[in-house]
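Shown here: the complex without one of its protein chains, the others still in place.
The chains carry the letters A, B and C, assigned in the order they are written, with residues numbered from 1 in each.
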Amino acid sequence: MWTWFYKLASPPYVYGTAAALAPWFLGLAAIAIGYGVVDGLVFAPPDYQQGDAFRIIYVHVPSAWLSLFAYVSMAVAAAIALIWRIKMGHAVAAASAPIGASFTLLALATGSLWGRPMWGTFWAWDPRLTSELILLFLYVGVMSLRSAFEDPARGDRAAALLALVGVVNVPIIHFSVVWWNSLHQGATVAKFGKPTMAASMLWPLLSMALGFMLFYGAVLCMRLQGEVLNRERQAKWVAEAIKS
Amino acid sequence: MNTAPDDICVDRVHVWRGDRHVLKGVSLAMGPGQLVHVSGPNGTGKTTLLRVICGLLRPEQGSVSWRGQPISTVRSEYQAALAYASHEPALKGDLTALENLRFAVGLKRRVSPGELRASLEQTGVAACADLPARVLSAGQRRRVAMARVLAMNAPLWLLDEPFTNLDAAGTGLLTSLLQSHAQGGGSALVVAHQELAMGRDMRRLELTA
Amino acid sequence: MGGGGNQIVTGTGFWSMGGYARYVWPCFAFAGMILGWNLWSARRYRVAAQLRARRALEAAETDRAAPTVVTIPRTAGGKA
Partner (left out) sequence: MSVGPCEAFALVVRRELRLSFRRPDQLLQPLVFFLIVTTLFPLGLSLQLSLLRDMAPGVLWVAALLSSLLSLDSLFKSDADDGTLEQLALCGQGLTVIVVAKTFAHWLVTGLALVLVSPVVGTALGIPGSVFATMMLSLGLGTLTLSWLGAIGAGLTVGLKRGNVLLSLIVLPLAMPLLIFGAGATDRAISGVSAAGALYFLAALCVFTCTLAPFAATAALHITLE
């Protein structure tokens, strides 16, 4: 059973698999997102409360989920890299950070655009959006720490440790922000919850979420090839890999 | 294999610094009572090798073992048996020479101020035992660092450029200390880019670019 | 396909998004930008890495460095 795990440690195998998987992920992602957008914008009925403004959910919620999913997968890759000293784990963590950060940005932008009609302002310190903002700071911290070291191997290990410390704090931060929000604002303001979802509203959301995850897989595989090459420049297998 | 396992056995160690392949397959074996002089032009990884041997730096390939066991498994026992002197004398400027020794050696073994003054005496800097380290000259600081190595009573010495800033008397003193350490069954690995007047009883490991 | 929104009938109403066009379309546009940026920067990153690797390999060809370390056998001068 363990052979695939050790195969994951060999750079040429990772490079080859990433190169092979990327187009598949991208194709599936295109289908899922295409269906989600069309179904969500055209066929799903408007929400009885928010009207058509609720359609922003089809972009905001999947990107919020993905931003968290990317951080957790970065932390898992970092843990594998630190514990079993597998360099490819650092490559995966380094590749997934910018993707996660970009989707955190997307979640924040769409969240505040969605908040404008509901609260009258772009930012009302909603607990979920505030946690998303702090997640963005965690991403920036990890990425800038990684690039602050001249020796990339040391930068990888430092960023891996910070990713682990960060992932342990994400639930704590979310809980304390929710506690803080309930303390000051009380429950009067309409909670930023998902409106009750009819089935026809739910399908596009699930397919958009799946589409975003597949898209993350595709971009991760593409970035991973670059990260692996940067870390294996001296290796002999790199010669044929570049020619192909 | 020889009867007593070596004190130190370095086995094909490879280290990269970013893109530079600093150590390419270094191997070394050192038994009790032996002195090794690691020499070579600047930038060939002498200090890196020393840091790998003392366990500060983990090599990408190859291993370092102490009395037959890899140092990562016997870390505290190994560190208790070695005294490392880096190329800076590693003294706190605000603490006096005696305090520096007390806080450095005191972590390794219970030691009385009298013993510390004796080792400062041995390296000829007893006079500045109570002066803050920042007012000492580079040579005096080097001698205080030497006194620290002496006071640790460690069988294995790992010295990085110990002869820098030393005057003729200091060099002679360090040479005799190394010889008496070797006669007492201790071993030492000295990194120095210049020639050492140690005569024949010092093996040489030449690192080339 | 569920209740089916009524926009399909009015067609023009679709673009107005029930009056919220100012918020819905920028969101989807921004999402498109982020997806596009990810693809573009990932491709650029991979190409740059391949270029650097190629250049490093050529450099490695030119100076086939000899092995750096000469190990002196233990018996030379050392005590038994």
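Here is the rule we use: a contact is a pair of C-beta atoms (placed from the backbone, for glycine too) under 8 Å apart; a residue touches a chain by one contact, two chains touch by 3 or more.
This is a predicted model, so every value here is computed, not measured.
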> Out of all the chains shown, which come into contact with the hidden one?
Replying inline: A, B
> Touching the left-out chain: which of B:G18, B:G106 or B:G184?
Replying inline: B:G106
> For the full complex, which residue in A:L8, A:A124 or A:L161 touches the chain that was left out?
Replying inline: A:L161
>> Considering the complete complex, identify which of A:G16, A:G51 or A:G141 is in touch with the unshown chain.
In response: A:G141
>> What does the interface between chain A and the hidden chain look like in terms of residue numbers?
In response: 82, 134, 137-138, 140-141, 144-145, 148-149, 154, 157-158, 161-162, 164-166, 168-169, 172-173, 175-177, 179-180, 183
> Please identify, in ascending order, the residues of chain B that touch the omitted chain?
Replying inline: 51, 54-58, 75-77, 79-80, 82, 84, 86, 88-95, 99, 103-104, 106-110
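One rule holds in what follows: only the chains that are shown with their structure count from here on.
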> Any idea how many Å lie between the Cα centroids of chain A and chain C?
Replying inline: 13
> For chain B, what residues touch not just one other chain but two or more?
Replying inline: 19
> Tell me, which residues of chain C touch at least two other chains?
Replying inline: 56
>> Considering only the defined contacts, which chain A positions touch chain C in the complex?
In response: 33, 37, 39, 41-46, 51-53, 55-56, 59-60, 63, 98-99, 102-103, 105-106, 109-110, 113-114, 116-117, 198-201, 203, 215, 219, 222-223, 225-227, 229-230, 232-234, 238-239, 242
>> Quick check on the complex: what are the chain C residues that touch chain A?
In response: 1-5, 7-8, 14, 17-20, 23-24, 26-28, 30-31, 34-35, 37-39, 41-43, 45-46, 48-50, 52-54, 56-57, 60
> How about chain A: which of its residues touch chain B in the complex?
Replying inline: 150-153, 233-234
